[in-house]
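Please see the structure below; I have some questions.
All protein chains of the complex are present and in place, except for one that has been dropped.
Right, chain A next:
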């Protein structure tokens, strides 16, 4: 029963202690009064799918927002599976918010969205106290848009371009930052490709006394680093540019001294194009490092080992498979606080292994690092025994993503499917929230997943399974499932239609190169009006599909916004013209 005696002010005060979106969402469901109070004092909104809701709906419900986070394209867009022009335009959101939130909106965080210079200019001129702009894996804008942000956002604190694709029109956008002190705390320009004007950069850094995070682009040469670091010894996170140069002792000692001066440094990244002789220059900061991203550094052991074994406090390591099993064993011995490990492939398309990195490396880390909970591992061979060992070692695993490079690879010792191994993972790791499968797997693994993975929120599946039963197990068993992405699996109509209702409890489902028919999509859309069922087919206009034809790509998501109208010719939203 609603607490009718509590005045609005008290409720507002109580709600101010609730920081998580989930809590606020729960609170707004208690009663109409609480819904009204909550929506008026909500400051921060997270929208995981920009097409699930419209800007107007959001603005009507939340009249005063400080911060908006929006995600656009589905995750598989990262691997070129979503054709260009699909959508995820941020412009309508910016346009609407510039009218409704000019004095309150301070923070915009976008992921996988298309951003234009016009939007960036609008942001820079509409929001009077704009502070934070984070663009992760976005595209569609140029350095002209960045110049507008630099010039007009007088209180800018964070500018993070993540791994966006930015068209470099000119190197002088940095000069548009105002003269005098800036309030910059974080600047990440690591994705930019072209030349940088160094005097602009130097001036900016000198005039940003609060700068804690600085990630440079490849264009900044090693010789410039000592000067830049001396201007910002307070840095907590630093990303180098190209870390290569002719070996010269004075350059080395300057660099080493500059790093020594950074007493607060906890995170390092960058390291494109490394000259190994310069790695020891970072040794002075190693013992303080909690985060190290060497995933672009083509350095091998022993140089790699010598660096990593000095980082006893490391919590997060991203590295190329040049680290090999021996390096991972050394990691397991030196870095007992390790929580997250990502090992990327140095030669993803090569037919033969170029490094000695196997399942043994991962087993060693799972054994030696008690806090390991997040893993992304690319390798060429795996065994059920190894996976069972990893599961037993690390029941605290939260995120386990394994990519065996060759699709449908069996246990290389027994030649059996890897069902038992991955089954052990889902059975032992009761807190598992994210899982990516690879290798040879039958419907069996999906049986295990449906039975055990009760906290699983995101599942990625490629080249696995035998039949619709596999998909059915997942959709009917995984209670917490929010995102499911599938490619090249023999899953079809039956499982989808039998679990139609489940789809409304999830954020989204992606299926490409599977066996879902056009007719099933039509049926599904009639059954589930609050889903957008997008059929994506670059091979020809979707109207020429026959009912039984399998669709190339399918993206299904729940929405209160109804069908969208900004899609390109190769996307068709089912049910759009159905007469009700």
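The rule is short, and it goes like this: a residue touches a chain if its C-beta (ideal position, glycine included) is under 8 Å from a C-beta of that chain, and two chains touch if they have at least 3 such contacts; residues count from 1.
In the analysis below, contacts and distances are computed from a predicted model.
The listed choices are "AP complex subunit beta", "phosphoglycerate mutase (2,3-diphosphoglycerate-dependent)", "Auxin-responsive protein" or "Serine/threonine protein phosphatase 2A regulatory subunit"; the UniProt protein name belonging to the chain that is not shown reads "Auxin-responsive protein". Taking the complete complex into account, A:513 is the one of A:513, A:526 or A:559 that touches the chain left out.
Screening A:193, A:302, A:395 or A:569 against the full complex identifies A:193 as the residue touching the chain left out. Within the complete assembly, A:273 is the residue of A:256, A:273, A:337 or A:466 that touches the hidden chain.
Shown as candidates are A:405, A:516, A:535 or A:554; the residue that touches the absent chain is A:405. Screening A:11, A:184, A:201 or A:462 for touch with the missing chain picks out A:462. Take chain A: the residues that touch the chain left off the picture are 76, 78-81, 163, 165, 191, 193-194, 218, 272-273, 295-296, 298, 320, 344-349, 351-352, 378, 403, 405, 407, 462, 487-488, 512-513, 552.
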